[in-house]
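Just below is one structure, and these are the notes that go with it.
All protein chains of the complex are present and in place, except for one that has been dropped.
Up next is chain A:
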Amino acid sequence: MDTQFDTVIVGAGAAGLLMATRLAEAGQNVAVLEAGPERKLNDLVSSQIWARKLKWADTSVAEAGNHAIGHAFNSGSGTGGSAVHHYGVWLRLRENDFSVASDHGVGLDWPIDYDTLRPHYDRVQREIGISGDAEAEIGRPPGDPYPLPPLPVFSQGRVLQKGFEKAGLTAMPVPMAINSQPYQGRRACLYDGWCDAGCPIGALANPLAVWLPRAQAAGITLLHNAKVVRVLRSSTKQSRITGVDYLSGGETHTIKARDIVIAAFTVQSTRILLNSKTDSLPAPGNREDQLGRYLTTHPAATVFGLFEEETLPHQGVTGGQLLCHDHYAEKDQGDAFGSSQWIIANAIKPNDLLGYGTSRPDIRGPALKPWLERAARHLGNMTLVTEDIAQADNRITLSENRDADGVPGVSTIHNLRPETIALWERRVKEGKKLFELAGADEVWNGPRAPMHIMGGTVMGNDESASVTDHMGRVHDTDNLYVAGPSLFPSTGAVNPTFTLSALASRQADHLIRKYS
């Protein structure tokens, strides 16, 4: 492709398509290169087995450490990226999440504060619609009220809420990027719990529903099965990136642009930059050996219980019905560290990795079906999300292995600090107690699991401890940007899609103003 674009965006996920939409609507000539296949809303079949098609499935990412990142489960492939199968839990980072290093002496600070992002949180929520109750949301930073009322609470939520009430805790509505009422031409949710397989009716704000139609109407060029392998430096000015090389149809192609945005999700964004090293120059953003460092993931767990009361856990949305943030602000807890949240009463299926059938490998044979029948009507579950601490040694590096196209793969290592493990263990113990208070006669928990993947190209003011500046511009370049959760210097304990979208909104504004 010979065309010179204003902006080339690598990755058609939540950040990439948001930016493509805004830039194209502002008149820019935008190309989006997506490594995976084309996906449309009517490809999103309601099945946990079919849902696996939406996720990454090659051998290019090796994982190690005491809390490996779970790349295959957490990432996505194809139009919409990982956000096609995300659950729509859209919370703002709390104000104290931006300053953990200054406040507590651990991890990294953000180079921006909440107030800087607030207008973009507000703008994005107006555009896509969020269902919630801002006044009832404990710890919510200042911001516009949610455009839509909260989603309904079903029987599972009502049963579990009793445990929180007895413990003196608050179970409040979860802010969800899922329509409780029709919004901006998108339908309201049907509460059938197929969010993990992708929402074909567009009630959940996945990028196929909210950004892609606008981006295409604004005239973007979108290429699928176009795997970007490296960015290209100008031969006359090292800080200038001229374009990217990508593989398509078995051949290498080059596409050129004034600005380049890498929005290929945490691991692949880092991989592309690492693979852009030349014989004479380090990879962009790696002059100080920071590229790939501060890899993070939320340590999570599911607590399960069986109740006498009917819970009908197939009802609702996968993301959950209620939320508890009572202890969120208490990061420093002696031997434990970090914020945490409970997402309560997730809609759940019998099979698949997060299914209740899979949660009890000890039950087999003739005992299984009666147990599943009971669980199908009387099971409750909730999800713990805990904060990770950014550490320089948790990192992504190029590996010796190559993928099927001959492109170097990556190795990832991620270890939790003892105080993070202590926090997770404490919260799981408390969660099981909450289920007992709610009346569960049997309680168990799933293993510690990685949820979301962040870091690797973190933003910061200090080039010796970051890869990009506060706008996501790679430090040693003029026009190379990274978008997405790889920018996060800290994780908080809230789901990242709202924040990465607010960041992308801010970046899009910057790229529009840059030439106006």
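Things worth noting here:
By definition in this document, a residue touches a chain if its C-beta (ideal position, glycine included) is under 8 Å from a C-beta of that chain, and two chains touch if they have at least 3 such contacts; residues count from 1.
By definition in this document, contacts and distances are computed from a predicted model.
Of the names listed as "AIM24 family protein", "DNA-binding transcriptional regulator BolA", "Tat pathway signal sequence domain protein" or "ABC transporter permease", the one that matches the UniProt record for the absent chain is "Tat pathway signal sequence domain protein". Considering the whole complex, the residue from A:Gly185, A:Gly249 or A:Gly365 that touches the absent chain is A:Gly365.
Note that of A:Phe98, A:Trp194 or A:Phe304, the residue touching the chain absent from this view is A:Trp194.
Across the entire complex, the residue among A:Arg92, A:His314 or A:Arg506 in touch with the chain not shown is A:His314. Chain A meets the missing chain through residues 42, 44-50, 52-53, 55, 57-59, 63, 70, 72-73, 190, 192-194, 199-201, 314, 349-353, 355, 357-358, 361, 364-366, 368-369, 372-373, 376-377, 404.
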